[in-house]
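Excluded from the complex is one protein chain; the other protein chains are retained at their positions.
Let's turn to chain A:
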Amino acid sequence: MTSGKGGVGKTTSSAAFATGLALRGYKTAVIDFDVGLRNLDLIMGCERRVVYDFVNVINGEANLRQALIKDKRTDNLYILPASQTRDKEALTQEGVGKVLEDLKADSFDFIICDSPAGIERGAAMAMYYADDAVIVTNPEVSSVRDSDRILGLLQSRTEKAEQGGSIREHLLITRYNPERVESGDMLGLEDVLDILAVPLIGVIPESGGVLQASNSGNPVILDTESTAGRAYDDFVRRFLGETVPHRFLEVEKKGIFKRLFGA
């Protein structure tokens, strides 16, 4: 999960994605690559259970089983938190490769690497061993530009690219607000797709449910009432190969009841 720009919803999306895969029975690990600015554990609501972290495992100070936190709500889901006291230089290519190999050997089906913002070491390490990349973009010009830059790096700075291949790219648009698109404040879906030319895997509508979920440490995908939760679920299904139509793209027509009493 990568984006270039910060604050677009990578960690929220990583948490939702990992939870959605685990809910379908896949053994899933989600790794926080944002060493020094650890957030994933908060979003996943396991911050009080962090003993060892990703950097401890890389440095051989703890083994993987000690550091992996088993999610309390969802079976098959494990979190590998980042270190808050170190910096991204602590991530070595060999170290990261070893952790990923060990997870695969431990029969994990999916490993979600939650990239930090930027294009420096943390982001480089999160993308290097990837098979698939989900590019998280907000419908505004700077986020789209940064995603474009990341797409360029994905073509060259991954193990697959170095071996002459390429990784699969998926575009996930978050914080999509049809009202603001209609009023011209936000880029429309077509504009974003035109600039980035990457297959679309999901559009997550802007929703109060996301902030609420983050603050309470519950991945938003578990909130089946919220539009964002349902859109994340669609995204996971598409990733697994199902054909699911996109929804929440149009301005919701307010019924007479809502108009009279407010929404």
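Here are some notes:
The rule is short, and it goes like this: a residue touches a chain if its C-beta (ideal position, glycine included) is under 8 Å from a C-beta of that chain, and two chains touch if they have at least 3 such contacts; residues count from 1.
We adopt the following convention: contacts and distances are computed from a predicted model.
From the set "Branched-chain amino acid ABC transporter permease", "Probable septum site-determining protein MinC", "Aspartate carbamoyltransferase" or "Cell division topological specificity factor", the protein name that UniProt assigns to the chain left out of the figure is "Probable septum site-determining protein MinC". Annotation: of A:L42, A:A62 or A:L153, A:L153 touches the absent chain (contact as defined above).
For chain A, the residues touching the absent chain in the complete assembly are 145, 148-149, 151-153, 155-157, 161, 194-195, 197.
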